[in-house]
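Here's a structure for you.
The chains shown are only part of the set, and none of them has been moved.
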């Protein structure tokens, strides 16, 4: 299944509009190119709405949001909705500041998202109003473990049903659910969290996968999560004892460039619940 | 000839002011350092005009333009003109949105450019009002091939004469013309388009080359195009079967850092028409 989904990305080369932070934007662009998609960035209201219209999908990432870019997020989100383009939300740092939390909640009210992807603290902030986001990383207290997995699953499913979005909570165990079916994914490496923006990259990737597979948002999001994690594994095998997080970042994007649909099918490590 | 031109860059170490997008700005800075130039970025109106004055050249790139940076582009462009500094325009995404197209056209009216560098769709948008820009990449329909090369050459020459700028259209075959003489360049690798910002890097590089060779804008722009393409070739030879677009990006900048003027002279692959 993931083979066909990834194949669609490579064949259709979806054009994805990203309104995203300036910290990890270059990596987002390169990982989109690596997976076969084509990125464009535009965050000025006047420009963004028109760029949304020529693209196939939209990725909204609220890291380094500001009063100039927030209106572009809302307007592009609505524009994409009108055109039937899938929209992904990455609520970076929701729970860490009022502006981030309220912008994310406002977007949830006014824009229909295909996928919402974040760490557990960010998603809890949006779903329960109670996340304890530590900056842009998930708080240890929120961590998804084998022990609290069932509880997290039912929270995620409930949030998916309420938002009518696929919810992707990523961490040591990744959860991707549409409220009915859930993928529990165990790809990836803990060292990925020592690279800035692997989450941002995954959200961009998810937008590309969903754009190329509009009728299978759940499977496409799960495939993107598996692909990112699998590239983290492949890239890790390449690490020498001189390499650190900067080379690892390059190797992960390289791995995405080299990944074939068949390899994704074989390497994806998940169970459906 | 290119040997001397590149030697001037390395010897004079021109300070280049860049008003550019936040997606590829880091790579632009590193490729400028790699070629021997010194980059500075400033995009706030008040700051930019003064920075333009202390620099030798200016590179205006309209990717991720906004209402705050557009006035800086106009003011710095005029400032550079008054001081006789060369200005390069990279009309990223012209044709993809009204704001981009009109900003580029407005800049063409109010600023005298030494070089305008873009892909064929962007340049057609500016020259004919008819490009079919697909996001930030050239549209397949616009592609320069051996078959339509003559027609593209005469369009480029005409546009160069009208703007009194050197026009650099880059793609599989690169065209650099001042309206009289034209360099057709066949350096480079198709894989370069899988890296975000190789075009932006080339525009920054062009600004450095023209700044160090102010009386030879045509030759300097052609040398920059050859240098970037040649580095793409050299870097490609270094690729292993684990490397992808992220390592390739690093290798290209590395290759520029290592490139000697004599190697550029030898490796440049062009004909003058």
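Note that the chains take the letters A and B in the order they are written out, and that residue 1 is the start of every chain.
The criterion applied here is as follows: a residue touches a chain if its C-beta (ideal position, glycine included) is under 8 Å from a C-beta of that chain, and two chains touch if they have at least 3 such contacts.
For clarity, every value in this text was computed on a predicted model and none was experimentally measured.
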- Message: Every chain here is the same sequence and 2 are shown, so how many copies does the full assembly contain in this file?
- Response: 3
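Here, only the chains that are shown with their structure count from here on.
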- CA centre of chain A versus CA centre of chain B: separation in Å? 33
- Query: Along chain B, where are the residues that touch chain A in the complex?
  - Reply: 21-24, 26-27, 63-68, 93, 96-100, 134-137, 194-197, 241-247, 249-250
- Query: Within the complex, which stretch of chain A touches chain B?
  - Reply: 15, 22, 25-26, 29-30, 33-34, 38-44, 46-47, 50-51, 54-55, 68, 238, 249-258
